[in-house]
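Every protein chain except one is present and positioned as in the full complex.
Naming follows writing order (A and B), and every chain is counted from residue 1.
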Amino acid sequence: MDVPSDRVGVDGAAVAPPGEPRRPLSQRYWRLFAFLRDRTAVLAAVVLLAAALGAVFAPWLSAHDPYEADNLLRFAPPGTPGHLLGTDQQGRDMVARLLWGGRVSLLVGVVPTVLASIIGLALGMLAGYARGLLDQFVMRVLDVLLAFPMVLLAIAIAGVLTPGVTTEILAITVVLVPYVGRLARTATLGVVTMPYIEAARAAGGSSPVILARYVLPNVLSPIVVYATTLMGLMIVVGAGLSFLGLGVQPPVADWGTMVADGRVVLRRAPHVTVLPGVVILIVSLAFNFLGDGLRDALDPRTARR
Amino acid sequence: MGKFLVHRLLGVLPVMFGVSVIIFLLMHLAPGDVTTVLLGPQATEAAKTELRHALGLDQPLPLQYGRWLWRTLHGDFGVSIATQLHVAALVLPRFVNTMLLTVASLFLAIVIGYGAGLFAALRTRSIFDRGTMVVTLLAGSTPPFWLGLILVLLFAIRLRWLPVSGMTDMAGDGGALDVLRHLVLPAVTTALGPAAIITRMVRSSLREALERPHVRVARAKGLSRGVLLRRHVILNALPPIVTITGLQLGYLIGGALLTEVVFAWPGLGSLLYDSITARDMPAVQATTLLIALAFVLVNILVDFINVLLDPRLRDA
Partner (left out) sequence: MSRRTTTLRAALLAATTLALAGLTSGVARAAGTLVWGMPAETDILDPHATGGWSTYQVTYQIFEGLVKEDLTKADVPTPPLVPALATSWEISPDGTVYTFKLRPGVKFHDGTPFDAAAVKFNFERFWDESSPNFYKKAKAFVIAYTKWIKSVEVVDPMTVRVTLKAPNYQWLRIGLQSYGQPLMISPTAVKKYGNGGIALHPIGTGPFRFVERDQGVKTVLERNPDYWGRPAKLDRIIFRPLQDPATRVNALENGEIQMMSTPPWDEIQRLVGEGFKLSTNANVPYINFLHLNFKNDAMKDIRVRKAINMAIDREGIAHDIYHGTGRAEYGMLSPGTDAYDPTFKSYSYDPEGAKKLLAEAGHAHDLKLVFELPQYGTGELVETWIQRDLKKVGIDVQLKKYEWITYMGKWAGGMPASVAFNTIGWGMSTPAWIDIVSRCDSAPPGGVNSGWYCNKEVDKLLDAAILERDPVKMKAIYQKANRLIMDDAAFVPTVDDLQPMLLSPKVKGFVNPPEDWFDLSTVSVE
């Protein structure tokens, strides 16, 4: 797969050596406040909310059916009466396509990332907390997954299930797990040596309790940050899979597929491929800035000066 | 230190074994029959059965895997089902091509990423910082098959400076310069994504290092900026940067399939894709193992460098 994202690494906060203990989870209000002060992050959140709302309410927002084609109006440029952003190579309304496309793109961006984060978090924390053989075993399994061709995975899953969004989500999830897992383990390693964990142990706290109450809150922040970055990238990964015929089924198109299909007619009608490309850019940027904002808000060490 | 290396290198074997087993199983899970691929729609069932037998595909799975493993352990990667070439002869040239592209892209990504990241970190929240972040994020969020096309239109079609596709001019005079000309666009296309990630990484870990108490103290003592950076900041910030650079290297070796397709660059990515779609088990296995090996070795190298930088990580 040609998706930088499927081999993307961890973001800054993630692998950074653990420093002083972080604020306990109770200071939520301060964090919310810090986040709201970050105008870029708030703007990013607003953009994403708008994209999500656009996708959810697509049927009410667009005057056209995204699959209905007007053959007399193929490649109509933006500004054509009745078609604000023009039409595509089949004469389908671009506004409608973009709104509906968001349903799949956002789904493919968010769901695998969340799933992989949960699984990766569990594995990474377990490995980092237990250490020893279990750690070795989990990490080697993650190494195996890391070296995995996503295309093969997608073909195999599509064979067992059926090609479509589910296949796409499953394949991307499996590919993402080792990245989140590694990150979670590194973060856990930094936490478990902290005095307060020792103290909790000495006080007779059981492992599940310690993991849930003390480790998780401290590991969660880098994962959340990382995951928001991944969400933007996964939209592009999904496009790669669709490009190879393993993703969404026509006539449904996600933004990535719109870019891929439209690139052949780039010279003739640039808007067909440029518009969805720009949407992907904006949404990716928003996910990234949201991630930065969350990091700053969640992690006092990088708080604003 | 030696123990660390030995320990990690020993870990390579089970990983390779695991990769090969799972690839093997997945290939069997994948629908579509290699005999249909090879014999076409008019083949009789008898012919298909015969071919399956000739290829050893009618044997129980564990036996098939065992045979493959035995041959591989003896250095025989077999013959590619689809191309009838020895797998080594098929995979190695692709590996060389991929390395060429990888090294060039990584070089670009490091130059851009480290440079932009450093300046952005030193001027946090300045226009330059924000500008750099936006530009790198933009480049990193662009689908590469699309970015590649735009670059081709501009530099190959409009300006006619660079070629569109391939590694050499088909009817031309060849030579190193020719390859270099063909390398520019694919290298830039593949470099921008990793460059964006590295830039972000460099910026954020440098920023964090700059905020550390001892750096603040050193700064208060009036240490010059250059000395401060060299002695206290960069060294501390390096481990995550090295880690991320390593992950990017691993990704590039895995082959940037769509970039390869767009530029007709004959690398491992497209070979792997072709082999998978042809259900060419020996070729898929060899390619995946090579990619996995490269990935694992790069990770070990990265961990090793990090241990050198910070011995406390040794047992982590």
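The criterion applied here is as follows: contacts are C-beta pairs under 8 Å (C-beta built on N, C-alpha and C of every residue); 3 or more make two chains touch, one makes a residue touch a chain.
Computed from a prediction, not measured in an experiment: that's the story for all the values here.
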What shown chains come into contact with the chain that's not displayed?
A, B
Residue of B:V164, B:V184, B:I234 or B:L309 touching the missing chain in the full complex
B:V164
Of B:A156, B:V184 or B:L228, which sits in contact with the chain we cannot see?
B:A156
Of B:V6, B:V21, B:A54 or B:V227, the one touching the omitted chain in the full complex
B:A54
Any idea which of B:L57, B:L90 or B:L238 touches the chain not displayed?
B:L90
Please give every residue of chain B in contact with the chain that is not shown.
30-33, 36-45, 47-48, 50-51, 54, 79-80, 82-85, 88-90, 92-94, 96-97, 100, 145, 149, 152-153, 156-157, 160, 163-176, 178-179, 261-264, 266, 270-271, 274, 277-280
Since one chain has been left out of the picture, which residues of chain A touch it in the full complex?
67-69, 71, 74-75, 89-90, 155, 158-159, 162-163, 244-246, 249-251, 261, 263-268
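Just so it is clear, only the chains that are shown with their structure count from here on.
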Residue numbers on chain A that touch chain B, as the complex places them
1-17, 19, 136, 140-141, 143-144, 146-149, 151-153, 155-156, 158-160, 179, 186, 189, 232-233, 236, 239-240, 243-244, 256, 259-260, 263, 266-267, 273, 277, 280-281, 284-285, 288, 301-302
Under the definition above, what is the set of chain B residues touching chain A in their complex?
11, 14-15, 18-19, 22-23, 26-27, 29-32, 134, 137-138, 140-146, 149-150, 153, 193-194, 196-197, 200-201, 203-205, 207-208, 211-212, 239-240, 243-244, 246-248, 250-252, 254-261, 269, 272-273, 276-277, 284, 288, 291-292, 295-296, 299, 310, 316
